[in-house]
Each structure stands twice: as structure tokens, then as C-alpha cells.
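Here you go, one structure.
The chains shown are only part of the set, and none of them has been moved.
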Amino acid sequence: MTPLAQLLEAALFSAARPLTVEELSTLDPDATLADVRVALEQIREHYDFEQHGVELQELAGGYQVLTRPAHAAAIERAQFSVRTPKLTAAALETLAVIAYRQPVGRAEIEEIRGVSAGGVLRTLQERGLIEVVGRSEALGRPMLYGTAPTFLELLGLRDLADLPRAEELTIALQPHRPEPEGGDDAAAYVEAES
Amino acid sequence: MAAPEAPTTALGATPGFVVRLDAFNGPLDLLLHLLREEQLEIADIPIARIADQFLQAIHELGLNQAADYLDMASRLVRLKAQMLLPRNVDDEGWEDPRAELVRRLLEYQQIREIAVWMGRSAERRAERFARGYLPPPPALPPPPLALDLLELLQAVERVIAAIPSPVLHRVVARPLDVESATRRIEALLESQEQFGWLDALGPRPTIVDVLSTLLALLELAKRGVLRLAQPTAFAPMVIARDPARATA
């Protein structure tokens, strides 16, 4: 490949979108638009002649290097473009609040985390990690969230009691019951504090 | 690097030195800087001089607010004092009090050299671009979500750390009600000469009730309304009318 074709190939590879001939010509102050067109033609021919897995495509008024459709199915099956999806920090924190404080309403989650939780709650619901478990008696009867069976499956836990309960967690995220069930509860609480 | 005027301090050696808190990556970095300025061997720190310079540096740099620097400053001052203590010349058992600091400085120096190496590697890598355009992910069902317990626990810790006010105030369902506890105890005192702690608590007490009752009892005892006694260690508390008051 000529030096210009090399440079164009690198630019086309690194750009997230198709690049026009004018844009490509800014890469090398000595290159005319005609030079760029010639070099692009070289690249295209080289890809075709040498039977590369990629080809030069003209689209959206510009040029882009794309993989050949023949390989699409194999690549899709292998799913390389995505890493195993992970939850964002915000989603994990929301999930943590729900896990340790369920059933819990959106207002309370937002109060604890200090940010709005609408989008995250929807994501967690779509992922099947949480579900609506009831409605609060409070004004507007807001929905209460709890963890779904998938949550336990993913963590490999038999039930919620298997969640680790470090003392600090127990105190900080102690569900506040409106009318505690008395003796037992109080005893457990005092224990956790001591 | 000719020094036109004799520098009085390590920092004076570099006029125009921009003083910022983030100029140093911590007290060890500052110490290394001081040693480097004076071209001194780490293994043989003149501790008295370096301690003075360190103190002056954190003063001049306005680093007083940084606990890490103050911590190191106090260590240096202690070392300085230890070095001044007289010792027997042929004391074989004498251990150089600087040894630990020297070890840490050498270790830190090594880490910093590695960091510089890593910074250069990252720069070299940054000169190569990966593909900018990434095809949209296939429309197949996504692979199973990765979630593990450690991540969840970390999230819990972040949440706890982010809770602004002291947590205990927030988990109490209702405020302490010392007044009604006081009234309940006073009512009991009317009818009984003495009674037990559990009687004072009332049926099915919550943690709030327990705390309220305890405070009420202590307050009443202080006012001389009642007396608190514990017959044996760990035995339930016994509450009795204060005899002095009873006779009054």
C-alpha cells in the first residue's frame, strides 16, 4: 500500500463513522482530493483482490471499512461484540438497597441513594432481578419492590437469609418496620448494636 | 542547573516552584523530593535535617490539612527525638530507628519507578487506535447477566458510605418517648414499693421503648424519685421508691 493509502486505512479503521473524501484529505496537507480518491480505490481493490475479511464501503456520502456480510452469521453466533453484560454501579447500589430493605418503595430508595431511581428500577425489572411485590399504604399507594427469583439464582443463594449480614449492614439498612413485632425484634437489634 | 544563590531550604532551591497540594503524591513522595534535592542517600537519611525540612515544606505548601502529611511529620519528629537519644557506642543490640522509614522509602521508590514504566507503556499503547466503528450487537438473546455477591456487597458498602447523616438516627422508627415512659414508671411507683426492669418496660417492648424507659429511669433516679439496684452481676435491675423521698 502507498503511504497515503496506509494513512487512510488507519483513519477509516479508527473512525466511528463514515469519512468523506474531503475529511480524509485533511489527514495529509499534501494530498489533493484526487489523490485521496486514487488511494481509496487502491484500498478497495487490495481488499477485494487479497480476499480480506473486510471491504471498503461507500455509504452516507463517505467511506467506511466494514466486515463482509458472509461472516456476519458466524460472528453473531460467537457474540464477540459484547462482553458479558454487567450491572452499572448505580444499578448495583439500587439492587443492594432493595435486597436488604425489601419491600421498599422508590421514594425510600431515592432518599437513601440521593439520586432518582426511575431508570435504574426499570432496568432491574427488565433484567428480571426485581419485581413489584405490593403497594405501600402511604399516600398515592406507591409500588413496593423486592428481589425476584432470578436475583437469588444469579448469586447462587438458596434464599434471602443466605445474604451475608455484616453488622454494619444490618444496622445501616435495617428495615424500619412501622410497628415492630416486639421482643424478638428488639433483642436482635440490641445484639447487632453491641 | 547552576544555583546562583545559596539555597536556604530544599524548596528554596527551586525558585518558582509551583506549590500545590497535588504537586506531591503523598508524604513519601515529598520526602523523596527533599532527598533528591539534596542528593542524599535514602539509606542514610540525616533525619534531623530532613524532619525540619519536611515540617517547613508542609508549612510552606499549605499541606496542614492533609492528614497523611501530618502523620508522617509526627513520625519524623519522633524519629528525630530517637536519634538524639544517647546510646552506647558498642551497643550491638542497637537498631537504627530509621530502618523502617528507609525500607518504606525504598519500596515506594520502586513502586514509583514501576508507575513511570507503566505510564510510558500506556502512552505507547495510546498511540494505536482500536476500531472506532463497532457493529451493533446481534439481536440474539443476551448472554446471562454477570452478577456476584462481592459486587453486591461492595454496592452495599458504597450505599452505606453515601448515607449522609449518622445512620442510627434514621433507622429509629419513632423518636424516643421519655415522657410517657416517665409517666408509666411514676404510675408503677404509686402502686408498688419496688418492681423489676421487665415490669417497667411494659408488654412487647420495642428498642425505642427500651431506650426510652432506660433514660426515664436514669432521669428519675437522678432526681431522687427512685433507686436503681442490681442484686447480683447481670441480674435484672430492681427499681424501688427512694426511701428518703418515701418518708418525706
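Per-chain numbering from 1; labels A and B assigned in written order.
Methods note: a contact is a pair of C-beta atoms (placed from the backbone, for glycine too) under 8 Å apart; a residue touches a chain by one contact, two chains touch by 3 or more.
Source: prediction; values computed, not measured.
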| field | Overall composition (this structure file), stated as a label formula | value | A x2, B x1
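To be clear about the criterion, only the chains that are shown with their structure count from here on.
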| task | Would you kindly tell me how far, in whole Å, the mean C-alpha position of chain B lies from that of chain A? | result | 34
| message | Which residues of chain A touch chain B once you look at their complex with the stated criterion? | response | 10, 13-17, 64-67, 75-77, 79, 81-82, 84-87, 89, 92-93, 95-97, 99-100, 112-114, 127, 129, 154-157, 164, 166, 168-169, 171-174, 176-178, 180, 182-183, 185-186, 189-190
| message | Residue numbers of chain B touching chain A in their complex, please. | response | 129-138, 140, 142-149, 151-156, 158-160, 162-164, 167-168, 171-173, 204-207, 209-210
